[in-house]
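A protein chain is absent from this complex, but the other protein chains hold their places.
Each chain gets a letter, A, B, C and D, in the order it is written, and its residues are counted from 1.
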C-alpha cells in the first residue's frame, strides 16, 4: 500500500451510479516522514479519513475489497489511517 | 483514480466486437488545477463526457465495473466528471 | 488503453500451451501523431493487426477479455486498430 | 515479484476491519545485493518477516492469494524471505 497524505477533496455530480454518496479525497504519495511528494490523485475513503491525515491507499482490484467499494469502478481506496511509522528503529512519523 | 483532461477522440473501425458503440476518448493526466501534463491515452467514456471536461479515470480491472464496460477488453474508463477540486482549503479547479 | 505502434513480431516455440497459434507482436507506445516513443514490449493480437499499424493495447487482466486470450497468461492485447485520432479539434493521425 | 528490504513498521488503529491483526511492514525495493533503493511503501507480512530481512513482495490482486490476505483490501504482500540471490553465476546476496 502506498503511504499517502490526504490533501483535499473532489466534487463530481455526474458519476457512475454506484459511487453516489462515496467520499472522493485527493491524496498524494508521501515519504516515511509524512511529507507529500507525489502527484495528486483521487481515492475513495472507506475509513472516515480527513484532510491532513496520513493514510494507506490500496490500488487496483484490491481497492474494491471494502464494503463501500465492492463492484464499483474505483482503483484506489483509503483503507487505513496511519498513527505512526517506524523506520530503522526510529519513529519517523506520529499523528498529532 | 487519475485526474485527467479529455483532449480528443479516437476512431477505430476494426476493434473487439464488444466495443462496438463505445466512445473512445483521448485523455491526459492533469494536476489539481486541471492542467494536462501527462501523455495521451485512450479511455472508454461511461458518463457522457466531452472534450475539455476534467474527469476521473479508473484503470485496470476496475475499468470493467461499469455497465458499459463489463467483460470488455478495456483498461481505462471515465467514471466521473469533475465539478470542482479543493486542495488545502482552496478551490483549485471549478468547471466553467 | 495505450496508443501503440506495431513494430515487429516474436517467435517463441517454447511457450504456455494456451498460447499456441497466438500472434505475438512487438509494440511501442506512441503519441497522438502515431510516433513511437516507448520501449518495445509484446502484445497478443486479437484484431489481425500488422506491422506499421497504430493500435490500442489493453493491459493487465483486461487483456484476457477477448475470445483469443481468455484464461491465458498474457497481460497485453491489441484490441483495436486506429483509423484516426483527433486532439483539440485537429486530426493528428489518419491511417494511410 | 519485487526484491525488497523490510525497513520498518506501521501502526494504524483505524483500518478496514479485515486487516485487524495483520502486520503492516514498511519495505523498499532493493537490488540484487540487497541494497534498498526504492521509496518506502507498506506490505502485509504473510511469512513472519522482520526488519532487516530481504524479501519478495507480490503486488496487485496477487497480494490477496495468501491465507492472511484473501478478500482484504491490500495490494502488496510479503510472500517469501530471501536466503540468497545469484546473478551471472555469482552469489550477490546471502542472508547473514
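Convention: a residue touches a chain if its C-beta (ideal position, glycine included) is under 8 Å from a C-beta of that chain, and two chains touch if they have at least 3 such contacts.
All of these numbers come straight from a predicted model, not from anything done at the bench.
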{"item": "Touch with the omitted chain, as defined above, among D:6, D:27, D:42 or D:85", "value": "D:85"}
{"item": "Residues belonging to chain C that touch the chain removed from view", "value": "7-16, 18-19, 24, 26, 39-43, 51, 60-61, 63-64, 71-76"}
{"item": "Residues from chain D at the interface with the omitted partner, ascending", "value": "1-3, 29, 31-32, 46-48, 56, 58-66, 69, 77, 79-89, 92"}
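Going forward, only the chains that are shown with their structure count from here on.
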{"item": "Distance from the mean Cα position of chain B to that of chain A, given in whole angstrom", "value": "20"}
{"item": "Centre distance in Å when chain C and chain D are each reduced to the mean of their C-alpha atoms", "value": "33"}
{"item": "Multi-chain contact residues (two or more partners), chain C", "value": "61"}
